[in-house]
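All protein chains but one are shown at their positions in the complex.
Right, chain A next:
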Amino acid sequence: MTANYLLEIGLEEMPAHVVRPSVEQLKTKTAAFLNDQHLAFARIEVFATPRRLAVLVRDLATEQPDQVEEVKGPAKKIALTPDGEFSKAALGFARGQGVDPSAITFKDFKGVDYVFVEKKTVGQPAAAILPELIEVVKGLTFPTRMKWGTNHFEYIRPIHWLVSLLDDQIIPMSLLDVTAGRVSQGHRFLGQPVTIATATDYEQDLAQEKVIADLARRQALIEAQIQTIASDNDWQVDLDPDLLEEVVNLVEYPTAFAGHFDPKYLAVPEPVLITSMKDNQRYFYVRDQNGQLAADFIGVRNGNREHLDNVIAGNEKVLVARLDDARFFFEEDQKLSIDAYVAKLKKVTFHDKIGTLYEKMQRVNVIAQSLGHLFGLSAQEMADLDRASRIYKFDLVTGMVGEFPELQGTMGEIYAKIFGENDAVAQAIREHYLPISAEGALPASKVGATLAIADKLDSTLAFFVVGMIPNGSNDPYALRRQAYGVVRILLANQWHLSLGKLQAEIEQVLADRGLTFKLDWLKNGAELRHFFADRMRQLFSEKNFRHDFVEALADSNAIDPTTINEVAETLNEHRHDDDFKETIEALTRVLRLTKQTDAKSSELSVDPALFENPSEQVLYDAVVQIRGHFAHQTVEQNYEALRDLRPLIENYFEENMIMADDLQVRNNRLNQLRILQKLITIFGDLQELVVK
């Protein structure tokens, strides 16, 4: 026997972004509960609007199956008296399990016979189990919680009703002052309370009361309405998925409508218009057939077509007030100059422990110059980088960015062009914020990429040297994202920048130019190196590299992320080779021996006159040969060279006692290994590799 079970939680308007995740959570936790309770079901359908979360369990078993469970009792030797009767222990066990002693059997358990009984649990009706689902309701988690009235219970929003129906039968449960029943609420304005006769009527009953409870249906309706309006007007519309998702979860009964604004506002830069419409008002912007932004928009009302003119007029008025403001700022902002804005940055604090934005730009200017040389930028690129890095934060003090902070960088590019900067400088100003999310788009230009790295390194170092180091979930300045961005940009451009030496180099550059601003730029170096190593770990785990590769390589700060990445790729390529294990073992042996001994790296010469065995000369010749090429070869070629060295290394260890009694011979051999070690180190700490 099966039945259908409906559970609906009625709430005050939830934030749009929690609606879908919350109902998915309700579904998952309901399924887990039913599984725990051995209540079989076919599937769970979900319904959700700003005011409700609901699940409909289809074909739910109306009774738990009877459970038969085998229970182990005392050992046989205790269970039987010497004359073969059940002992007190056995009888007591049977009584405790509620079975007759005649049901006792003996079975072997790890070589000893024990008492066993089969215990039957009679399945309960689903109706007796389901009231406990209230714990699932209470146990939902939300990004923010609140309390209300006089109670101490916290939830996403106040709860107003619960519907709990197994077919047509109310399954009782209650939470605070709310008792579950069969009455749900219709649309706030268009609908009435609705009495649900049986669980499966839910969707249809709510539709009668102007609530489209199914998320997918609501979304399809909105999409269709928008497309109709667009095609009626010959518009192209970009159905931004995030905006669509938000709109779907802001309405229970959608009606799309078209609005219009005075085309004179099209003089305002497009990103500003789009932000005003999309982010501030949750409208879809539209383009004409030529791809030009149109002086029109599409909004979605939570209601029907009645009095739609009022709604359109109101929305148009609000948008025009915003655009009027934007136009005012756009005109006012152009009355000043970049120099004037830059001068204002002298008064704007980046962080009170670090200094002003102007000081930051001064530092970034010299850091960027030194990076630009390292990355081999052209003379023109160097000039653009110099200019961009002197002004790149200027838009932060414009009226427009004050009003629309999310347009930082975007307005910088637009204004830079208006003020006569070249395209490369303007583009770099916009691009220096990239990537704005962990896996977000990277700067496309070399100038933008270099400026982005310089800006992010300056921020990261600055916060580290003043001791504001991210820990746990506490990373208010998004330094993890910024440092990860640095790594990604380096890799994307195949630029080599050694993070281990970075701090000392930046300190040097700043000190040379008198730009240390009384901060100790060498502070917290170890923390900084760990921090960057963790970003490498993050990168490698994104790429699904083997854990031991990650550990072998993440801490190799001596080399740069781009090379580390190549090494990881190379090792990853070869990990299934037949000789991978032997190769790594041979190389690891070299590393281990050289690690144990003090190396005076300055005098790494090997004297062939001291050779005692042929294998020494063979390895020596081979190393001399590959050493010359190592610097110019790809990581893959270097790996192959070392791999080919493997039999030679094995022979070397076979024939030669490294720690020879003769000190001269010993040092000669150690130096040979140290030279080799220098070549191997590029592959990180190979001892971490698991080559079983």
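A few points about this structure:
Please note the rule applied: a residue touches a chain if its C-beta (ideal position, glycine included) is under 8 Å from a C-beta of that chain, and two chains touch if they have at least 3 such contacts; residues count from 1.
Definition applied: contacts and distances are computed from a predicted model.
Name of the non-displayed chain as stated in its UniProt record, restricted to "Xanthine dehydrogenase molybdenum binding subunit apoprotein", "Magnesium chelatase subunit D", "Urease accessory protein UreF" or "Glycine--tRNA ligase alpha subunit": "Glycine--tRNA ligase alpha subunit". Listed residues A:Leu319, A:Val606 or A:Val623: the one in touch with the omitted chain is A:Leu319.
Only one residue from A:Thr2, A:Thr349, A:Thr516 or A:Gln538 touches the chain missing from this view: A:Thr349.
Of the candidate positions A:Glu12, A:Glu209, A:Asp386 or A:Glu688, contact with the hidden chain is made by A:Glu12.
For the chain left out of this panel, the touching residue among A:Gly149, A:Gly291 or A:Pro476 is A:Gly149. What chain A contributes to its contact with the hidden chain is residues 12-17, 50, 144, 146-150, 152, 157-158, 160, 177, 188-190, 250-251, 281, 299, 301-303, 306-307, 310-311, 313-315, 317-319, 321, 324-325, 328, 347-349, 352.
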